[in-house]
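The structure under discussion is supplied below as structure tokens; questions concerning it will follow.
This part shows chain A:
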Amino acid sequence: MEVLLIHLVNALLYASVLFLIAGGLSLIYGVMRIVNLAHGNLYAFGAYVTAWAIGGVAAGAPSSLLLVLLPAGAFAAAVLGAALEPTLLRPFYKRAEEYQLLVTFGLLMILEDLLRFIWGPYPLSASELFENFGSLTIGDSLYPTYNFLVIGVGIVAAVFLWAFIYKTRFGVVLRATSQNMRMASALGVNVNRVYVQAFTLGCFMAGLGGAIVVPGQSAVLGMGVDALVLAFIVVVIGGLGSLEGALVGALIVGVVREAGIAWFPEIELAVLYLAAAIVLLVRPAGLFGRP
Partner candidate 1 sequence: MSLLVTKELVKYFGDTHAVDHVNFTVKHREVLALIGSNGAGKTTLVNLISGLFPPDGGQILFRDRDVTHESVHGRIEAGIARSFQLVNLFDQLSALDNIALTIFSRDHKTKKLVSLASADGAVWDEAYEVLRLFGLDAKARMLAGGVSQGERKLLDVAVAYALKPKLLFLDEPTSGVSTREKAPIMDTVTSVVRSMGISAAIIEHDMDVVFNYSDRIVAMHQGTILADGTPDEIRRNEAVRTTLIGTADAH
Partner candidate 2 sequence: MSTPAVAASAIAREAGSLRHVFRWALPVAVILLVVPWIVPQYTAILLTYGLIMAIGALGFNLLLGYTGLLSFGHSAYFGVGAYVVALMVKYLRVGSMELFLLGAIVGSVIVTAVFGFVCVRYTRIFFGILTLALSQVLWSLAFKFFWVTGGTDGLRVPTPSLLAGLATGTGDKTDFMSHAYYYYVLVIFFACVVLMWVIVNSPFGKALQAIRDNETRAEFVGVQIWRYRFVAFLVSGVFTGLAGALWVPLNGLTTPDIMHWTFSGEIVFMTVLGGFRSFAGPIVGAIVFNYLKTYAVGYTVYWQLLLGAVLVALVVSLPTGIVGTAERLAARWKKGG
């Protein structure tokens, strides 16, 4: 029973992080119709910045200060996103999709090496915060308390995002632009500004995912590229462009992956990819996607 409970919490932990990454990817696609292949690198960037802040700069500081520094990665990723969208992506909205993908693939290569250049080839850890939180007991086993913080952040992020998009004026503009960019533009919406805001928000989410994950596991090169593929699976299952889809997709992937690790470790990833392929066959636009 406890084992099952631990698996469940692990699945939620994983789903929280995945939701942040895939939700950002989906939000950006939903508004801008662009798939950012470098999205995973923004997640990695968030992880590195937070690891550098908590594990390097402020190492040894009290937990409360470390907690305050935790979102540093999210803000750093947001700033990076706000700089990238107008300079690198904006010239490509009118060009064919192939070019958009290629330019973000080039960005992926650049960011991957920039991380190596700034922080070196070795893993960067911020485990101090993770350890400070200690652990609690589930049945007979010890379970890290920090993981509940991650799950909490995931839930809060989902609620905030929902409120943001469905309850604020900005959300209305965002949804209008995603429904029909031309119409929104004709009605006086500054589409350029909406795009940069949406992209920044998406990058913030990815960076937040990286920031909260890094105390529990180190920041390593290649983590972004791997995360991107998992985020793709989430959005393929949930439907590209849908935040509800990203949430449900992240939960499904979280559960399947945890079950995979526990019972069929060799084919865990293969099962995930196949699940995505089957969803696409049955529902081409994903569970919540617009066809």
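Here is the rule we go by: a residue touches a chain if its C-beta (ideal position, glycine included) is under 8 Å from a C-beta of that chain, and two chains touch if they have at least 3 such contacts; residues count from 1.
In picking the candidates, the idea was that all candidates are chains of the complex that A comes from, given by their letters.
Note that this is a predicted model, so its numbers are computed, not measured.
Within the complex, chain A makes contact with only one of the listed candidates (1 or 2), namely 2. In the complex of the two chains, the chain A residues touching candidate 2 come out as 29, 35, 37, 88, 91-92, 95, 97-99, 101-103, 105-114, 116-117, 225, 229, 232-233, 235-236, 240, 265-270, 273-274, 276-277, 280-281, 284.
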